[in-house]
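What follows is a structure written as structure tokens; I'll ask about it next.
Only a single protein chain was left out; the remaining protein chains are all shown in position.
Presenting chain A:
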Amino acid sequence: MFSFQTIIDNLPVLAASARYTLLISGAGCFLGLIFGALICVAAVSRASAARAFAGVYVSFFRGVPLLIQLLLAFYLLPLVGVNVPALAAAIFTVGLCAAAYISEILRGALNAIPRGQAEAAMAVGLAPRDIWTRILLPQALKISMPALVNELILLVKASSLVTVVGIVEITRMSQAIASATYRPLEIYLTAAFLYLAINLVIAALGRNLERRLAW
């Protein structure tokens, strides 16, 4: 028999585990934006070494499953003498991976910005750094807002992979509770509802932000 009581009893614990889901996807996305912007600048740079680096970076982080990347980070970092908590390593890895996708999203958006935007900035005498941070990236961010929101939603779902390095977020927690209570259906439904709620909120916030960025 379906047990609503199970859901009510376990919702608080599951919801508490959502903070890891949120932290890993949120902080991962934030890092991804920063690294992604840098990779994107490298990808369109005049310097062939920078372009080559960006190419290899994007190929690697897009071409290798996030799961393997997390395991690599988990086992590789201690070997090279870096001892960071699993959570930090996970956030960092998710950020690096997201950066590969975000750099491509931004690069696409840059192509949609008329050449004259940068030319006007050069004519005024702005330095390259200001042209990027003040003129090009703000416009690229706006243009790519729908794609970035999409990316964040993908990250929320992909964050379940960090269970492999021992972090107990929504998915891992629901597995644990399901096997302890013998109520998998109720528990996984609750987990599904939590993910859905998070992503609906993100989508709504994204639309709101898009509207406010309409200039």
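Definition applied: a residue touches a chain if its C-beta (ideal position, glycine included) is under 8 Å from a C-beta of that chain, and two chains touch if they have at least 3 such contacts; residues count from 1.
The rule is simple: contacts and distances are computed from a predicted model.
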Protein name, per the UniProt record, of whichever chain is missing from view ("Beta-ketoacyl-[acyl-carrier-protein] synthase III", "Polar amino acid transport system ATP-binding protein", "Signal recognition particle protein" or "Carbon-monoxide dehydrogenase large subunit"): "Polar amino acid transport system ATP-binding protein"
Residue in contact with the excluded chain [from A:1, A:79 or A:123]: A:123
Residue of A:2, A:182 or A:215 touching the missing chain in the full complex: A:215
Touch with the omitted chain, as defined above, among A:19, A:62 or A:134: A:134
For chain A, residues in touch with the removed chain: 114, 116-117, 119-128, 130, 134-135, 138-139, 142, 215
